[in-house]
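Missing here is one protein chain; the remaining ones are kept as they sit in the complex.
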């Protein structure tokens, strides 16, 4: 039993860290926040060049076929700099395509997504739906084609997407439909939200035609692929939260060592010390949870699903608590727009919801433990 | 708007406090804990002589016809010394009789309960039931009499009771039946529990005959009287918790001022200071809540029911948190049998359940706010 | 113990209510609340003028200075009713609740005559220059200097977290006038005209993106000696008076503000669904709502209890630290609960006009501003419970 990263994993970690430091300064994050898309074409294509989009996907589709631990490593480092852009969205879409078992569409789309040329996202949530909920957006058949009508909410990075995988309903069946952003009847509206570093959109589908060859999966295989992609998404977000926590902890510890009040560094007050200690505990334990989930999923351990819900629950709750301690330890300055804490704090909050909030995942965990249905 | 106690209320407070200090030392509490009944006949009759059993009940039945604020004052002072014995049980039973509207039985029993001669209690809970739950113990008719069969749990001070008011079910109706402890078929078994200063019993009823004139109330009037008696019980317990908190706070503050560690009083460590500050906040806010509930109920304010649920929720949660801080601030000594903290700590825990725990009362509050049924 | 309002208190409330029913203006559109716009400012000033004309400015001031001599309970009724009526925020609040009472307490007659009328009429808007970037909770460590030069002080330094500074006419400023003395003993209080040469103001943006606070810079600003409030180097005493007043009557309006927000949440919870289930029927949401109701009621009761004491003793007591803790921590927990209950969509700026995001982010500052929670707990531990000092 060895929790240490392997040599190649450490090298990956090092190279992502160096890359992020060079390419994604806080100043750059602020510039991107102020745009409508938080998207940096050049940065994105450099990330893709490194192979960091869908690193766990098969080599046949230009993936690196690494384990989910490597995905977690990349996500953690991205979290540390609060990387803007469609990393989570692209991974989700790519994973969903890969898991759908539709080789034709996978061959057609996956390589260009992984290479960063095609921007893809997934449209799941609707008003009044949940991450478990069955989508209400319905499909009607129209000869050999389908028609989609309805509204999707909170779609990650849709404003820059070329391709949208829509989770829709055809009677009792889930369908995954691939829609182009330019298709007639598709209207994408950016919906500004708490986290300006990752943009959300509302998409309305007004009788959008989807040819049958653009149906990625239906029925059980769609459900299964969706479930798996949500799990891998939850791993990536959990790891990203670990990176956010690490940055926040480091920034706070550094600050309280130097900031003086009542003629002493505030870090010498027990009330501050103990908050910092708690932040350390939350960060380290979250890291253990996120990486275990990544490892267990890669290894198909029997507790993989549970470990993901645990990681998402724990990392979400921890990052929120840690962020609150961090602002408190900073005092007024931590509450300003000028301090970088603000965008980490808000990203944490957005991540709390993404792929299911702690309440949602606790219900999953309870269901596994209590087997009530 | 004046939150201060009135002169007569202050006098009452003072006299209860003096009485308790004289008559109920920690040593006496320990002696009574070690008995099967925690009952001190002489102490009980002195309490009765003061008029402190059912002080809110009508003068016609030998009560003092005071407001519930006075009941709260007495309960708070009793809490401060962790008074053993059937104060809560007797008040509950007496209130239930008074509220039932059955003048005949009230005249027959109430004066002797209030005067401390007749010991009465109420048997409500059963296995798998709740404070809202409908009792399963059923009544069958037998000519002009009734027969009771079933088991009641967690009956306060039943081992010394002469009279038990049994909450039973007759078809769809609630019935309140008055049973003598000596009636044939009644078996009372003490069931030791976490709080040794207030004893609980299991009572089994094996075809116990209850003559119809011993039926206190049925149907709606039974439900109403029961509800009202539970509310007044919750006020008394909330106030008792305030007294427990005050004692615990005082003991802790005194201890941390003198106990030294690392060559300083532990009360000079911020981690200890802040726990003490929190304890003070919990105590003061709980007092505000308990007394408001007492006042609002006496005045039949529209928010009376809500205020009681709020008081019981807040005082229960606060006393538990405060007790935990108190032991922590005491360190090892606070965790020993020898330290008096232990029985206050355990009484708090038992009170958390009594007349409905915080989860139960929060659901009541939600129901009032959301009007869902 | 009698928690009913007295007849006098009821009459006060009723006459205020009927006045408000007639005079409260249409609310400013919520999505157009640019704190720096002149239109908004004028809207607020107009309201202050209306209050003055109606005789409702400075209700707690003695009648000799134009007030109504309201008791603390009446003052709190005033703030609660104003909040409940949805009236605009009071642009004169710093003047009315802090500067005025302080001038009344320690100012000389000339200062009283010169400054008090303008505060009530709304002609003169005040801000308060206490906080500094490096002082934080340790307010007395301020370094903004004033040096005597003839009949003037020359002021240099920086203040921060200054509400209304962007448009205020005057500033109640704490400066250091003796750098040799122990830190509490070299501070003086000045009344500074914000139009003086050398004063500049820049908005301080909060993490929520809103401004509402400012930084104020003083560069060789000349302040005539007659604008010194209280004695030289005794300004810390003045500051304490101000700080004690700061929260005394605030509780009731903070309560109403939170209650309106809780009511809004309850309304949403009754209306919205998730996966077809009404949010109001979810037992977890019900517990969270009930907890929010409980905590808010605890705040109300604690505030009332404190007011009832203040009404008798007229001196704000240590209850203020409890109230500050209860309010600030409730604000944070409530915002967190609301976001949990409302779910994913609450992230969007167009969900309920962004109210919940704003509340979530804004409340993060509540345990810092006006004395951090740590400071409040120190105060309780040391001043109320008599524990030895921790630092």
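Residue numbering begins at 1 within each chain, and the chains themselves are lettered A, B and C in the order written.
Definition applied: a contact is a pair of C-beta atoms (placed from the backbone, for glycine too) under 8 Å apart; a residue touches a chain by one contact, two chains touch by 3 or more.
These numbers come from a predicted model, not from an experiment.
Q: May I ask you to name the displayed chains that the omitted chain touches in the full complex?
A: Looking at the complete complex, the unshown chain comes into contact with A, B, C.
Q: Among the options B:13, B:149, B:204 or B:324, which residue touches the chain absent from this view?
A: Of these options, the touching residue for the absent chain is B:324.
Q: Determine which one of A:69, A:98, A:114 or A:178 touches the chain that has been left out.
A: A:69
Q: Just name the one of B:112, B:138, B:193 or B:209 that touches the chain not displayed here.
A: B:193
Q: Looking at B:6, B:25, B:45 or B:127, which residue reaches the missing chain?
A: Candidates B:6, B:25, B:45 or B:127; residue touching the omitted chain: B:127.
Q: Which chain B residues touch the hidden chain?
A: 125, 127-134, 153-154, 191-195, 200, 259-264, 269-272, 320, 324, 327-328, 331-339, 341-342, 345-346, 349-350, 353, 357, 359
Q: Considering the whole complex, not just the chains shown, which residues of chain A touch the missing one?
A: Interface with the chain not displayed, on the chain A side: 1-6, 9, 69, 253, 256-257, 264-265, 267-270, 272-274, 276-278, 280-281, 284-285, 288-289, 291-292, 295-296, 299, 306-307, 310, 313-314, 359, 361-367, 369-370, 372.
Q: So which bits of chain C touch the chain we can't see?
A: 282-284, 287
Following the convention adopted for this analysis, only the chains that are shown with their structure count from here on.
Q: Return the distance between the CA-based centres of chain B and chain C, expressed in whole Å.
A: 42
Q: With chain centres taken as the means of their Cα atoms, state the distance from chain A to chain B in Å.
A: Computed from C-alpha means, the inter-chain centre distance equals 52 Å.
Q: Touching at least two other chains at once: which residues of chain B meet that condition?
A: Residues 269-270, 274.
Q: Which chain C residues touch at least two other chains?
A: Residues 374, 377, 390-391.
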